[in-house]
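Excluded from the complex is one protein chain; the other protein chains are retained at their positions.
Should a chain be cited, it is by its letter among A, B and C, assigned in written order, with residues numbered from 1 in that chain.
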Amino acid sequence: MSSFFSGLDPVRYDPEATGIAFRHYDADKVVMGKPLKDHLRFAVAYWHSFAADGSDPFGAGTFGRPWFGDSMEDARQKADAAFEMFRILGQPFFCFHDHDVRPETNDLRENHKRLNEIADIFETKMSETGTGLLWGTANLFTHPRFMAGGATNPDPEVFAWSASTVRSCLEVTHRLKGENYVLWGGREGYESLLNTDMAQDLDHYGRFLSMVVEHKHKIGFTGQILVEPKPQEPSKHQYDHDVATVYGFLRRYGLEDEVKVNVEQGHAILAGHSFEHEIALARDLGILGSIDMNRNDYQSGWDTDQFPNNVPEVALAYYEILKGGGLAPGGTNFDAKLRRQSIDAEDLIAAHAGAMDICARGLMAAARMFEDDALEAPRRDRYAGWSDELGRAIMAEDATLSGIADRAEADGLSPAPKSGRQEILENIVSRYV
Amino acid sequence: MSSFFSGLDPVRYDPEATGIAFRHYDADKVVMGKPLKDHLRFAVAYWHSFAADGSDPFGAGTFGRPWFGDSMEDARQKADAAFEMFRILGQPFFCFHDHDVRPETNDLRENHKRLNEIADIFETKMSETGTGLLWGTANLFTHPRFMAGGATNPDPEVFAWSASTVRSCLEVTHRLKGENYVLWGGREGYESLLNTDMAQDLDHYGRFLSMVVEHKHKIGFTGQILVEPKPQEPSKHQYDHDVATVYGFLRRYGLEDEVKVNVEQGHAILAGHSFEHEIALARDLGILGSIDMNRNDYQSGWDTDQFPNNVPEVALAYYEILKGGGLAPGGTNFDAKLRRQSIDAEDLIAAHAGAMDICARGLMAAARMFEDDALEAPRRDRYAGWSDELGRAIMAEDATLSGIADRAEADGLSPAPKSGRQEILENIVSRYV
Amino acid sequence: MSSFFSGLDPVRYDPEATGIAFRHYDADKVVMGKPLKDHLRFAVAYWHSFAADGSDPFGAGTFGRPWFGDSMEDARQKADAAFEMFRILGQPFFCFHDHDVRPETNDLRENHKRLNEIADIFETKMSETGTGLLWGTANLFTHPRFMAGGATNPDPEVFAWSASTVRSCLEVTHRLKGENYVLWGGREGYESLLNTDMAQDLDHYGRFLSMVVEHKHKIGFTGQILVEPKPQEPSKHQYDHDVATVYGFLRRYGLEDEVKVNVEQGHAILAGHSFEHEIALARDLGILGSIDMNRNDYQSGWDTDQFPNNVPEVALAYYEILKGGGLAPGGTNFDAKLRRQSIDAEDLIAAHAGAMDICARGLMAAARMFEDDALEAPRRDRYAGWSDELGRAIMAEDATLSGIADRAEADGLSPAPKSGRQEILENIVSRYV
Partner (left out) sequence: MSSFFSGLDPVRYDPEATGIAFRHYDADKVVMGKPLKDHLRFAVAYWHSFAADGSDPFGAGTFGRPWFGDSMEDARQKADAAFEMFRILGQPFFCFHDHDVRPETNDLRENHKRLNEIADIFETKMSETGTGLLWGTANLFTHPRFMAGGATNPDPEVFAWSASTVRSCLEVTHRLKGENYVLWGGREGYESLLNTDMAQDLDHYGRFLSMVVEHKHKIGFTGQILVEPKPQEPSKHQYDHDVATVYGFLRRYGLEDEVKVNVEQGHAILAGHSFEHEIALARDLGILGSIDMNRNDYQSGWDTDQFPNNVPEVALAYYEILKGGGLAPGGTNFDAKLRRQSIDAEDLIAAHAGAMDICARGLMAAARMFEDDALEAPRRDRYAGWSDELGRAIMAEDATLSGIADRAEADGLSPAPKSGRQEILENIVSRYV
C-alpha cells in the first residue's frame, strides 16, 4: 500500500525548492501571535482524497486506487494510505463521513460495528502521528434510501435510520476527540415542489437537528455542531440554502445558540455570494463555525470543488475570519478534489501542498492588512456618524419614526453623498496580496 | 392628455375578439366561490407605466410621454393619464412610490407637501372611479443621497431623511386606504464588502423597520407592512436577498408577526429560485403578503421585469397562493415594464390586457387542480407515514435521538425507496394548463 | 424480462383517458398536410432509458433494472426490454451509442464484434416492429481513455482508437438504415487551458470530422452527419460550444455543406440561448439537422435533461422548425432522463407519453400560427423597407459606404423609431398555446 505514495517525501517548507514543497506555509511561523498552523488548522477530506474515483456524470472512474473495493480489508488499506498521506503533508487534521471509511450494509448495527472497527484503527494511528479529527459526519445522501432525503424524507423510517446513523457517527467523532460535528444536507430539500411538503419537511428537519443537539449534550460532546449550507446539487433546492437561510432556520427552531455553520467557498458561489460574504455574514450573525476551502469554476454551474489557486480571493476570506477572532475550534478543511485527469499519487500531494501555500499566503496578507488597520480605519471613518449625536439618537431605545422624522424636517437635512472609495480600497488590498 | 390613449376603448371580456380584449379574464366569473377579480386583485404599477422612459444602461429614453417633465403641472397631467388608463383596463388597484407621482426636491417638507397635493387628486379620482390603492411605497434608491443606502447608509442623516420620507408615504397610503405598505431596499445592501459594516447596517435596518411598524400602529394603519426581497441589482448584495433571508432578519429583530413579504417573480429568479418556491416558502413561514407579477428572461442576469406570458409557470404560482388561502389583502401587482421598443400607447394597454389574461388562465387552471385534489391527494399519500405510529413517535415532544435510534436498530429497519413520480405529477399539471 | 413492463399496455390516443394515454398525440392526425408522426419523428434514447442507473455526483444508482450487468446476455435482455418499450410507446425511432447497447472491452475488434452481434438483434426486431433508427453514435467520453478527449486527445493513439470506433458505429448505423449519424464531443474540449493546445486540438478535430465525412461517402451512407453543440459539461469548455461556434468550425475546415447540427434544448440553455434561437440560427445558417428534445432546469447550472413539460416553450421551437420546412431526415429525440427518484417502469412510460403530448401540442399550436401567418405578416411589415428602393440600394452589389452615406446626408435622413410591438406579438402567441 505504502507503495502508492512511494517516492514522495514529506513536504517541507522550502521557498527555494524546485519540486513539491511549501514555499509559503511555514507551519510554525508566528503571525499575529500564533503559529500559522494554529491559524489555518488544515484538514484533509477523506472522501475526495481516498474515496472519490474521478468519475463524473459522463464518465467512469479514472483513479483506480489500490484500496478501492468493498471489503473491510480494503477499508483498512485505505486507512493506511490516508495516514501515509497525512505523514507526507503534515497537516494537523482530517475529516470523514462514515461512508468514506468503511463499506456500508443494509444493517444499521453492522454499519456501526464496522465504523467502530475503523475508528479503532484511526485512534491508534492518530495517537501515533498526532493527527487530529477536525470533524466527523454521516453520509445521508449517497445510498438510494436517501434519494428523497434523510431527516426530510417522506418516509419516517428513513428519518429513524438517519437518527441511528448520526448517533453512531457523532459518538465516534466524540471518541476520536473530533472538534466539530458537521451535517451537510445534500438530500434535505426537493427535486420537485409538486411532490413536496416543505412545511412538514422543515419541521422534521428542525426536530432532527434538535435531537442531535440534545444527544451531543447527553454524551458530553463539547465540539461544535455545524450545518453546511449549499443552495442545490444534488437536490434542486436544499433547505440549508446559504448562511442567511440557515440562520433563519436555526432561529425558527430555537437552535441559534447551539448550531453554527461550516461555510464552503464553492457553495457560496453556487448561491450567488462571495466566500468572504458568507463568512462575514456568519460571523456577524454569531454562527461562524468552520470553513471548507476549495474553489468553484465561475464559468460552470455545478460544484467543481477545485483546489484554491487565487491568493487575492483567499486573502479576503481569511481577513473576515481574522476579524472574527479566528477559526478555532473550526479549521480549514480542503473539500477539494483532484480533476478527473489528475490520476497520479503526485497530483494528490502537489494539489494539497499548493493549496496550503495559497492559504498561507492569503492568511499572511490578511494578517498584515489587519495589523496595519488598512481597511478598518477607513471603515470606522465612514460610519463615524453613527457614534455622533444623531446616530446615537436613532439607535436609542425610545427612538420613534416620528421623533427622527420631525428632527430631520426641523433641521432641514439634505445629506450630501460622500465617495465610497471602492477602487481606492481595492488598491489598498492589492498592495497586500 | 387624454389624447395619449385616444382611440383605445375600455378592454372588454370577449373570447372571440380580434383586437385588444380579455379572452380569459372575465372579472366577475366565480371560481372557488369568489369572482376572478377578488382572487387576482390586479394592480397597475405607476412607475413602469407612467414614469419609466424606456432608457437602459446603454440607451436614452424612447417613450417620450407627453407628461414627462419636472413640474407639478406635469405630475397632474400624469395622474390624468394614469386614471385614464385605469378606466381602460378596469383593474381594481394601483401602486406607487412618492418619486413616481410628483417631482422631488432637496427639501423634505416641500416633498411631503407635493405628495399630499397629488394625493388629493388621487383621492378624488379614486372615489370617482372606484380604483383602490393596493400599496404605496417610498423611493429610497433613485436620488444620489441614497447611493450608499437609505436606512443602512453610513451617514445617519440619510437614515433620518428616509424616516421622514417613509412617514410621509405611509401616512399618505393610510389616507388613501391603501391595503399594504411596501419597502423595497434596492440600496439597502452593499457595492463592496470592503467599505461596509454589515453588523451595523443590519442593526440600523432592523431599527428602521421596527420604527415603521411602531408608527403604523400609532396612526392606526391596519394594512400589511411588506418587505420585497431581491438578491441584488442595483446593489451587489441586498440585505433582503430572498424570502428565507428576510424571514431570518425578521426573526432576529422580533418582527416576524408584524411584517410580511411581497414576492416578485423576477427577483425569485435572480435569487436562483422559482416563483412558486418563494411563494410556497413565504406561505409556510407565515409571511406571504402580496405578489409582484412579471417575468425575467432566463437568459439574462438582470431584472428584466417583463410582462408574464407563460401560463404553466403562472399557474404553479397561483396554485401555491390558493393553497395558502389567497392573496387578500395582498394582490397581483404588475411590476412589469414595456420593452424599450414598445413605444406606443397601444403597447401599454395590450401588455397589461395580455398579462391579465395570462394570470386569469393560470388562476383558473390552479383552481381546477386544487378542487380536483389532483396534487394534494398524491402528496398526502407520500407523507402518510408521518401520521402513523413511527412518524408520530418521532415528532412527539419527548422524542430523543437515542430513543429513535434504538428503535430503528431494534426493528432492523431497512427502508425501501419509493418512486417520487415527478414526471407523472408533471403530466397531471399539464392536463390543467 | 418482459415482466419489467408487465401491466403496462400500449399507449393509445385517448383525450378522455384517466391513466397513461396520449391526450394530444394522435399519430396519424394530419397537420399542414402531414401526419403528426411525420412532423415529430419521435425517437427514444437508449442511453437514458435503458443504460442510465439514476446515479448522480452525490449518489449511487437507484434504478436497478433487471438487465443491468456486464455480460452480452444482459445486453440481449436490455434489447428485449427496449423493444418492449418501443411497442408500448409506438414511437417510430430510437437512437443509441455503442456503449449503451453492449459491454465494452479494451480490444477494438472485440468491441466491434459485440456491437455487430447486438446490431443483428436490432435488425431483426426493427424489421419485425417497424421501428427505425433515427441515429447512431459512438460514446467517446465515458471510458477513462477518453478523459482528455477523443479526436482532440493529446495522445494520437486515442484519436486512432476513436477513428476505429466511429468507423464501426457509422457502419452499423448504415446497416440499420439510420437516417443520421451524430457526434457529440463531450470530451472534445478542455478542463484547463494550462495544459491545452487549442490550435492543435482544433486541427485534429477538423481532421477527424473530415475523415468521417470521407468515409460516409465511401460506404454510401446517405444520412446526415450531425455535430451536437454543448458549451461545457463534462469538459470546462467544449469545442462545439453552440450552433454559431460549430458553424465557424465547419467553415474553417470546409465542412459547412457536409455536416449539420443536432440541437438540444438543455445545451442551448447552458450556452445562454433559448432553444428556438439555436434552431432558428441553425436553420438560417443552413445547418439544422435534428433536435434533442428535453428541458433544463433554469435554476441549475448543469445539464438536467428533463422531459419537456412547457407547451409555450416547445411551440416556439417547433415554429422555427416548421418555418425551415420541418425536421426530416432529422427527428425529435428525447434526450431526457427520469429523475433519480422515478424508479418505476410506469415512470418511464408515463414520462415519454407525457413528453410526446407536450410536443404534439406545441407542434399543433406552431402549425396554426404558421398557417394563420400570425407572426410572419407583422414580421414582413416590419422589414418592408428592405424591399423598397433604399433597402435594395444598400444591398446592391456595387453599394459603397460613401454612396450610402452621401445619400443619407443629401436626403437629410432622420429615421423615426417604430414600435417593436413585442408584447402584442407575445399576446398573439399566447392565443395559440
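To be clear about the criterion, contacts are C-beta pairs under 8 Å (C-beta built on N, C-alpha and C of every residue); 3 or more make two chains touch, one makes a residue touch a chain.
Because the structure is a prediction, the values reported are computed rather than measured.
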Neighbouring displayed chains - absent chain, whole complex: A, B, C
Residue in contact with the excluded chain [from A:E110, A:D381 or A:E426]: A:E426
Among C:D100, C:E228, C:E264 or C:E426, residue touching the chain not depicted: C:E426
Given A:P57, A:P103, A:P312 or A:G403, the one touching the chain that is not displayed: A:P312
Missing-partner contacts on subunit A, residue numbers: 23, 62, 269, 272-274, 298-299, 307, 309-313, 338-339, 341-344, 346-347, 350-351, 353-354, 357-358, 417-424, 426-427, 429-431, 433
Residues belonging to subunit C that touch the chain removed from view: 106-109, 144-145, 147-148, 153-161, 163-164, 166-168, 191-200, 202-204, 207, 211-212, 214-215, 218, 231-232, 237, 241-242, 244-245, 247-249, 251-252, 271-274, 276-277, 280-281, 284-285, 316, 320, 375, 378-379, 382-383, 385-386, 388, 390-391, 394-395, 399-402, 404-409, 412-418, 420-422, 425-426, 429
Missing-chain contacts mapped onto subunit B: 54, 56-62, 141-144, 146-148, 186-187, 191-192, 232-234, 236-237, 270, 297, 299-303, 339-341
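Please note the rule applied: only the chains that are shown with their structure count from here on.
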Residue-number overlap at the subunit A/subunit C interface, same or different (half cut): same
Cα-centroid distance, subunit A relative to subunit B, in whole angstrom: 35
Centre-to-centre distance between subunit C and subunit A (centres being mean Cα positions), rounded to whole Å: 40
Multi-partner residues of subunit C (at least 2 other chains): 62, 299, 339, 341
